[in-house]
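The complex appears here without one of its protein chains, the remainder shown in place.
As written, the chain order gives the labels A, B and C, with residue 1 at the start of each chain.
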Amino acid sequence: MLKYRFFNDYSEGAHPRLLALLAQTNAEQEDGYGNDRMCQQATGLIRQRMAAPGAAVHFISGGTQANLIGLGSLLRPYESIISATTAHINVHEAGAVEATGHKINAVATLDGKLTPAQIQTVVDEHTDEHMVKPRLVFISNSTEVGSIYHKNELEALAQVCRRNQLYLYLDGARLGAALTSAQADLTLADVAEWVDMFYIGGTKNGALLGEALVITDPALQPDFRYFLKQKGALLAKGRVLGAQFVGLFQDDLFFELARHANRLAAKLAQALRALGFDFLSHPATNQIFPILPNALIAELEKIYGFYVWAAVDSEHCAIRLVTSWATREDMVDELIHDLQRLAGATRAQSTE
Amino acid sequence: MLKYRFFNDYSEGAHPRLLALLAQTNAEQEDGYGNDRMCQQATGLIRQRMAAPGAAVHFISGGTQANLIGLGSLLRPYESIISATTAHINVHEAGAVEATGHKINAVATLDGKLTPAQIQTVVDEHTDEHMVKPRLVFISNSTEVGSIYHKNELEALAQVCRRNQLYLYLDGARLGAALTSAQADLTLADVAEWVDMFYIGGTKNGALLGEALVITDPALQPDFRYFLKQKGALLAKGRVLGAQFVGLFQDDLFFELARHANRLAAKLAQALRALGFDFLSHPATNQIFPILPNALIAELEKIYGFYVWAAVDSEHCAIRLVTSWATREDMVDELIHDLQRLAGATRAQSTE
Amino acid sequence: MLKYRFFNDYSEGAHPRLLALLAQTNAEQEDGYGNDRMCQQATGLIRQRMAAPGAAVHFISGGTQANLIGLGSLLRPYESIISATTAHINVHEAGAVEATGHKINAVATLDGKLTPAQIQTVVDEHTDEHMVKPRLVFISNSTEVGSIYHKNELEALAQVCRRNQLYLYLDGARLGAALTSAQADLTLADVAEWVDMFYIGGTKNGALLGEALVITDPALQPDFRYFLKQKGALLAKGRVLGAQFVGLFQDDLFFELARHANRLAAKLAQALRALGFDFLSHPATNQIFPILPNALIAELEKIYGFYVWAAVDSEHCAIRLVTSWATREDMVDELIHDLQRLAGATRAQSTE
Partner (left out) sequence: MLKYRFFNDYSEGAHPRLLALLAQTNAEQEDGYGNDRMCQQATGLIRQRMAAPGAAVHFISGGTQANLIGLGSLLRPYESIISATTAHINVHEAGAVEATGHKINAVATLDGKLTPAQIQTVVDEHTDEHMVKPRLVFISNSTEVGSIYHKNELEALAQVCRRNQLYLYLDGARLGAALTSAQADLTLADVAEWVDMFYIGGTKNGALLGEALVITDPALQPDFRYFLKQKGALLAKGRVLGAQFVGLFQDDLFFELARHANRLAAKLAQALRALGFDFLSHPATNQIFPILPNALIAELEKIYGFYVWAAVDSEHCAIRLVTSWATREDMVDELIHDLQRLAGATRAQSTE
């Protein structure tokens, strides 16, 4: 029996305000398939927060589905996607993108982030119809290894995309964490300005389920509901998704929850740094990857839930610790306390 | 402003017991992607109710998604599906099945139900590799026009399928209504015995969302979660779906809710019959299709929400009235009262 | 051992002039993948014959491949195709079109030909994103039952398509036969004017293999070679296909060969009519479908190769007789002679 779980940011249900909204509106008769009043209200709130009154907003139950539908809607059959090798679509979606027929041109990166030069290289290598035609750049923010894009980086990506007729797509499963990182200088409005299509993640930031897919360019908006329906993403009771985003975007709850997760991760990171531990990637959001001695990891695993991410050398691994909107601060303090205790013990042991 | 809506059976949220379950379990830390304790409990309850302890049960957010994943998992690329022309997959899923690569061999029917002879004819017409190879029979119960399969009919379908190496798949979006119809002689255990794959519809019978896909044959069970993941159907918080089905299958709430919907539809049907109206298809479940004079329909539409289904002749249309677990009996009585009043008035008018 | 075969129009190899061209150019070093000089020359000849200097022409090895690539290039994933139920794509391509993800809305016809009214009905039935979106009309000329479109019919189809934003696609596997029918008033230039994409069939009119796909609208031309490559249709030695069409379109051989096939079929039809036999569809091209007594068919099958097409009543079937560019007139005369002999004999027998 574990004391507490730092496996991921979707271990608990929903923020209580979102459940309350569901209960309050439960008896009302609504139109189906996303045409209900809550989806309309949520769309309005999100458009306002993005300062993008003409954006289309669609609510989808999960991130893999959002990606496969969004990407599939943008590409002709022979067009390909440029992404980092670590991208969720390249590793952890069971080939969902290829199942829609598109190749991913995966690029190895240092920190999960693509650069304009890497993109240009891929484009330049693809010269004729014997190869796929790169047409879209896929990035995640925050990335799968917890890093974030800064304002000037996103702008530079947008520019290389425009110069090469590439769409820029952003997977925002953890966009809340990215935008509220203490190191961030990017706003939701910036994202809406520079990215052709992206989604705002609800599931990993306090919702029962749901991602809000945003299409800012009017030319890309028509017929999108056909894609949703054809892939089984138009929930009969779309109101459930609408209610999540009404709750998240009323009173900026979305940002407040993400800030909470980031703050607790930063607290953990600081304590680990104080104990002399390094990180696989620079801590910036609610996912951190400290490198610990295997003996310490073995002890920790008896008390807490987390994933061992990657072997660093024969005696050390990076682990992944994730905090969320629901993480209890007392449990973070407990973990820090246990880390201090165990780090001392295992260090003592190894120097005996 | 409409007095009440009989558009469909997904106008309201969820049965209060299901919402309560979500709230009660909200703070618990659970494994993701359907590996939580609620999905396990729901699986156990459903297996028990079906008397099929070895069945695999997967929870999927909606019916179109369940169909496209389930059917796609059973077929090789050149294999086709035999269905009624009225089948949901043939009309109302935006080509989701074809988008997985498979042709539907659609057969015109009298009442939305396939017969063994129709199936045999399609099989016999497909003789070599210049044509698709029919490999699966798709039925809905209740059907899209409200009719139901009887025990002997289902058994006969299963037999013609086995003789021809065809899978039998059942879309149970409204399986609750089918099994609790006053005219039904079929049980959930019968379905589990004769059908290779089917789903038990939650969305249209009291859940916020969710369908329980059942695979009885152990040979068809391996690797099914790959299909779920690849099509974006593995919700990170699968617990939401698990909770719906725990709630529905504890104390037989699933059947109680369906019975309620059927009873109110039958009450409506009886009143309509008493007024001398006929039906497009024989009323059996919670969807009824009375044929009314256009003048009466025009008056009714000012007060109630429903769909005009099909023109029958130049002066009459069939409309669709749907009741659900949430339908209020006082509103049904009100509708009957208004029908009696308006039927008299429009009749008087037309004979002036 | 059969005396002669009327099974189809691809029983023999190629017209000798086409083989000669292959031999003459065999040693020349050419660019691959359709960039050779013969493909260029053939393109020029076809453009000239169509009076469409800006048309794109691509050479593809067979009709099913031409259809699946051409149709797939025109449609977005949720868009569907309207065709006759008898259309080759709907029956005899093993679900190739559905395998590219698209539904076919098949319409029953009298003679294999679609009418503007039928098309409008299908369009009008498809109202929202729960259904596919019809976007293309597929016709064959000559049709799969040997009938042909007249000038005013094709123009009317083009108009209904333009009014409804539908592409018009023509499968010309037997376009030669259609254009040279004694009953035809349509030219290749007419086809190029009214049809968005079509192919000119070589395989069934004297080539070893090869169909010439034509795209007249410049907006539909870009990137088409990507589709060809991705579906395996860019032959390394594209020169083989180029040589076929150089041979066919030099000195109008294409039309001469089709005329030969039509003339012999008409001769057969006239003889059958003289014997008092009727036809399943009005004879117009190189495929005819006489209705014969089963006893006569049984005798004929001992001597000649042909397909029994459809049972007409308990004592009669329609058979399909096909002539081609290679059909020997002495064998047609022989068949007529045998028909006269056998018809008398079986008639005598049945009246005994």
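Note that in this section a residue touches a chain if its C-beta (ideal position, glycine included) is under 8 Å from a C-beta of that chain, and two chains touch if they have at least 3 such contacts.
Quantities reported herein were computed from a predicted structural model and do not represent experimental measurements.
A.B. asks: Quick one: which of C:126, C:239 or C:320 touches the chain that's been left out?
C.D. replies: Of the listed residues, the one touching the omitted chain is C:239.
A.B. asks: Looking at the full complex, which residue from A:12, A:36, A:129 or A:144 touches the chain that isn't shown here?
C.D. replies: A:129
A.B. asks: Could you tell which one of C:56, C:99 or C:213 touches the chain left off the display?
C.D. replies: Of the candidates C:56, C:99 or C:213, C:99 is in touch with the missing chain.
A.B. asks: For chain C, which residues touch the unseen chain?
C.D. replies: 4-5, 7-8, 10-14, 16, 19, 22-23, 25-32, 61-69, 93-96, 99, 203-204, 208-209, 226, 229-237, 239-240, 305, 326
A.B. asks: Residue by residue, what part of chain B touches the chain that was omitted?
C.D. replies: That gives, for chain B, the contact residues 33, 72, 76-78, 129-130, 133, 223, 225-230, 234.
A.B. asks: Name every residue on chain A in touch with the hidden partner chain.
C.D. replies: 77-78, 80, 91-95, 98-104, 129-132
By our rule, only the chains that are shown with their structure count from here on.
A.B. asks: Going by the contact definition above, tell me which chain pair has the most C-beta pairs touching.
C.D. replies: Max contact pairs: A-B.
A.B. asks: Round to the nearest whole Å and give the separation of the Cα centres of chain A and chain B.
C.D. replies: 35
A.B. asks: Would you mind pulling out the distance in Å between where the CA atoms of chain A average out and where those of chain C do?
C.D. replies: Distance between chain centres: 52 Å.
A.B. asks: Counting only residues that touch at least 2 other chains, which ones in chain C make the list?
C.D. replies: In chain C, 77-78, 129-130 touch at least two other chains.
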